[in-house]
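The complex appears here without one of its protein chains, the remainder shown in place.
Take a look at chain A:
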Amino acid sequence: MLYYYRYRKASFVLSLQGIGQQIQQFGLMIAALFQIYLLGFIAILFMGIGKIVESDSPATQVQIAWGLLAAQSFILLVFRDAVLDSTHRRYHHTILTQTIHQKLADGVSLLIVHPLLLMSLIICYSMGLEKLTQAWQLILFVVTQFFVALCFIYRPLGTGSGLLLAAAIALYATNITWYLVALNLIILGCSTLLPRTLLRSISVTGLATFWLSFAYNHYFVLLWRIVLSALVLWFGVILETERPDLVANYVPGLVTLILLWWSSLAIDLKPEIYGRVSYWLSLDKLQSAKQSVWIIVLTAAIGFSVPVYILLGMTVVSLLPYVFLPLLVLSALKGPQHLAMTWLSTLVLSYTAFVLF
């Protein structure tokens, strides 16, 4: 059976290289920008996992646990196809007699692309066996991390829905152990009961319903952006509470961040129009289809960034990121690396104007 594992390894490495190439330019730009914060960010993640072991506030423990499980789902969203070797999944059955090897290879691949689980395991190891036996909530969290990750790669719709349900419970739960047990049961229930894919289809009669159907079938394209926008807003509210004197300085930055991922929506929408030019020409709807991409992206970007101004206040200069929004969308349509360059320039220009005026 070694030949199968050798094949899975080769395919996995190739998929990771593909993902690496896709995000190389964009990732490098973001990393260059935030490199000074990178170590701090990793430290915060370790501290977050540490809070699950020991914290004064049980509610914080619960919310951090949910946040980390949601974050791992976003990471796995990127790697899911690589972990499952989705493109060649049917081929596996032609070279396998037992599916246990397929599941085993899935599990190992999953562990490799699961940095948050690895971090938890590092903490477990550093604590030593004696202390670890006293921190049973950490063991339960590690088990939950792996279980939720497994459910997510096989049943993303059910797991995603389960996580949303668990988010509501996290607002009221005050005991980390019971919360993690409940979360596992919810994920198990949702993964089992909900279908693998959406069964019903939306009646498509025009561009509006076409995009509605696209969103219905590619809900994660929107979901991760909505969650990140909510997180930015949450961060802004915390900042306003802690340092109200600095909040005006942060508003353009927060808005520019939200504009970054909503303008990158154009990258996801582009193949449906620009990759199917002859189809839209055959319907004589190419121009309106191209315009619809702009309308959707601009509306979403403005719609999800306006709450920042509503909650944290607005000045004329802080509205400057909107001036660059069309440029961001245009560069997103050209490619991720163009978007990264433009976004970086936008951020610098916004803050230069903010300082000057």
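Remarks
The rule is simple: a residue touches a chain if its C-beta (ideal position, glycine included) is under 8 Å from a C-beta of that chain, and two chains touch if they have at least 3 such contacts; residues count from 1.
Throughout what follows, contacts and distances are computed from a predicted model.
Not shown: a single chain whose UniProt protein name, out of "NADH-quinone oxidoreductase subunit K", "Inner membrane ABC transporter permease protein YdcV", "Menaquinol:cytochrome c reductase iron-sulfur subunit" or "AAA+ ATPase domain-containing protein", is "AAA+ ATPase domain-containing protein".
Among A:Thr133, A:Ser282 or A:Thr352, the one in contact with the hidden chain is A:Ser282. For the chain left out of this panel, the touching residue among A:Asn175, A:Ser213, A:Asn249 or A:Ser345 is A:Ser213. Residue-level contact of chain A with the missing chain is found at 201-206, 210, 213-214, 217-218, 272, 275-279, 281-285.
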